[in-house]
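Part of the complex only, each chain left as placed.
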Amino acid sequence: MIELVSSVVPVGGGFTPLVVDFPFERNYVESIIYVSLYVSLTAVLLGTLVSLPIAILVGFSQFPGKGFVVALINTGMGFPSVVVGLVVLFAVSNQGPLGTFDLVFTTEAMIMSQFVLATPVITGVSLAAVTSVEDGVRDAAYAMGGTRLDVALVTIKEARFGIATGILAGLGRAISEVGSVLIVGGNIVSADGTSVTRTLTTAIQLEARQGRFELAMILGAILVTLVLLINGIVLRLGGGRV
Amino acid sequence: MMRQRQQRQERAWGSSEGLALRNISHGFDGTDVLDDVSLAVEQGETVAIIGPSGTGKTTLLRVLALFHRPDGGTVEVEGTDVWTRSERERLEVRRRIGMVFQEANLFDATVRRNVSYGRHIRRGWRDRLTHWLSRIGGEDTGEGVAEALDVVGLAEAETRSATSLSGGEAKRVAFARALAYDPDFLLLDEPTSDLDPRNTAVIEDAIETARARGLGVAIATHDMHQAERVADRVAVVLEGRLIEFGPAERVFTNPDDPRARKFIDGELVYGTRTGDRRDPSDLQE
Amino acid sequence: TGGDGGEKAAILEETLTLTTTTSTYDTGLLDVVNAAFEDRYGVDVDAVALGTGAALETARSGDSDVVLVHARSLEDAFIREGYGVNRRDLMFNDFAVVGPEDDPAGIDGMDEVTAAFRAIAETESTFISRGDDSGTHAKELAIWDEAGVEPGGEWYRVAGSGMGEVLTQANQTPGYTLADRGSYRSHGSGLDISIRVEGPIEGGPELLANPYGIVAVNPAVHENVNYDLAMSYIGFITSRAGQEIIEEYTVGGEQLFFPESVSGDPNFQQYVPGDWTPDDE
């Protein structure tokens, strides 16, 4: 991505070289990164906790309409983020069911909408991973006296690479999306230039809207670098097979 | 073992003190696989289950191991119909049963973790956590693991990945895994099918040791010699029906059902390449 | 800072939510105004940039306390419906017609924006419309109307996007568009299109005037809104101090906004819908 930026800069014409002069306040960028990571990682963590049991349950039980349930889960992977943002906005709005908690334009509301976006991805991909675990392995765990939970844990362990991929796909969807966090978060920075609800993506969008493409690119490069780092960590932890 | 002896006295209404199937029928997707099968494995005896390929031996063992709730009939453990009990109680029953599958079905982990898994899941969650924490920085030695691997002659493979084992090695690890947590019953599905004579003997020794210690052993095998060597009682399954169930000596020398005799005889005449082979069709009813 | 502790502590915890349009937000003016307000009152201002319609809609549902937009007809509707109270004229700047260097419609320097629009239509030069019901879009439609042209055809592109995106599009295509001066100025480097028809600030037609208003959300409709704070904010931004900040705010050395609230000749129409007359009801 860094390469992308430098290859792109000449096209835009006469931009300041990146190295000479980092065009953002350190505090600004750091707080944006913090908000991005806080919101997306929390959403993905919650999403994972919800997804894995669903994936295991759906993956290993047979019931009429199962195909439809799977299609529904996968459909969630295509929820338009703006609509999710609006739904969450209605929910947390003063008139909404969660109105009393005063969550409009807060990171909590952003976590809610990213949770809605990330969870179907994590569930869908984990479901596929879990389905591919051989029956024999689960049988072995069961035969050795495993509880349902034990069998589920063994299954998760066997499908760890696929599940790690699902979690990373969910994270990718959450951390890269801009539609819902903009609506429910409001892209707010406080007067001292610290992010309240501004994420890397909303900041990128802001710069792009104002025609400051090179700044958008720099923020994009930061985002991609972060994602790469997280990917490296998750794959190392979870993807023993690689 | 003492526990069971006591229970035997207490539960006089139970007609079997081991694992028993009563009038079991079971099938998959509309096809019947087992039909009215009754059979018991008492503690301290070895029951061999023999029969042609696809006849239902594996299904029978899986019903015994509580994998399938049978379509009909009851599965009893020490006289108790387990499928009327709570899942919790069935879990307790399952924890007394060790099983070796026809395929090795090893976990994608080290041999040690495979063999120690049975003990692992018997730990409470707090113990698991303590154990997991205590392992950080050092490797788990795994009580009982080395002993069980030693029985099957694979002590030195403890730290290897289970995926890199040869067919016979994997089968032996699976056997060690079933032994390692000291079950009361052993269900063995062709445990020596991929093994050379020496390793077969090792496993048969282990089976004999287990039986002598009071375990109830059920072994599905296609090897008539093996059935003769290890079994106290023999069950002959033909197309999902139990056509013969009795003391090994009688079944092998003087079976009631002519088809059982034919099936067993099948083996005896296939001695040499040039030998007189029977037409398979005359095994049919 | 400053001010005495007691009263300040009471509002220290509070946050004022201001919804505004992206084009206003993107000029950066609010950063300066809000910093001064926060400095004076010790409260946080959450400035949320949305499309004009969304900014008002958010206020309608009581999720913001004060709205700053530049679309008088929409503001009027907002007030008529009872959602907004105490509207004040705040400031103004103007619109300008921007277009490519080679000026295919030949409108450069025209005095009459209606004539310029007619020329664009006649030469079928690409024109990019905001198409998003924003104040700018409403102004553009008004000009077409005035010019007696019904825009349509291949050359007239409805982008359905914000000012920033439309400027980028006009630049890339290239084509003409109507832009507010603030957005045009604050758009980053690299625009090859430039102003073809000036607005009133640079001596152009009055039709291109772009007045901004600020409205508090009616606490009688949404009791949860922070009306006191909203009024403090309106008071501050329309005060001499606030208006000075607006006056002094420049981008690239040029003034973007012209204060309008401090006047020796108050305009009563600013408190009510623009077309309201006392015998309306």
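A, B and C are the chain letters, set down in written order, and residue numbers restart from 1 in every chain.
As a convention for this text, a contact is a pair of C-beta atoms (placed from the backbone, for glycine too) under 8 Å apart; a residue touches a chain by one contact, two chains touch by 3 or more.
Being a predicted model, the structure only gives us computed values, none of them experimental.
Visitor: Only one of each protein chain appears in place, so what formula describes the complete complex in this structure file?
Guide: So the complete complex, counted chain by chain, is A x2, B x2, C x1.
As a working rule, only the chains that are shown with their structure count from here on.
Visitor: Is the way these chains touch best called a line, a ring, a star, complete, or other?
Guide: line
Visitor: Counting C-beta pairs in contact, which chain pair has more, A-B or A-C?
Guide: Contact tally favours A-C.
Visitor: Centroid from C-alpha atoms only, then distance chain B to chain C, rounded to Å. What do you get?
Guide: Here the centre of chain C sits 80 Å away from the centre of chain B.
Visitor: Compute the distance, rounded to whole Å, between the mean C-alpha positions of chain A and chain B.
Guide: 47
Visitor: Once you find the CA centre of chain A and the CA centre of chain C, what distance in Å lies between them?
Guide: Chain A and chain C have C-alpha centres separated by 34 Å.
Visitor: Can you list the chain B residues in contact with two or more other chains?
Guide: Chain B, residues with two or more chain partners: not present.
Visitor: Residues of chain B touching chain A in their complex?
Guide: Going through chain B, the ones touching chain A are 65, 67, 91, 94-95, 97-99, 101, 103, 105-109, 117-118, 121-122, 174, 177-178, 181.
Visitor: Note which residues of chain C are touching chain A in the complex, please.
Guide: 17, 22, 26, 31, 34-35, 38-39, 44-49, 61-63, 162, 164-165, 167-168, 186-191, 222, 224
Visitor: In the complex of these two chains, what residues of chain A are touching chain C?
Guide: Within the complex, chain A touches chain C at residues 12-15, 89, 93-95, 104-105, 186-188, 190-192, 196-197, 206-213, 215.
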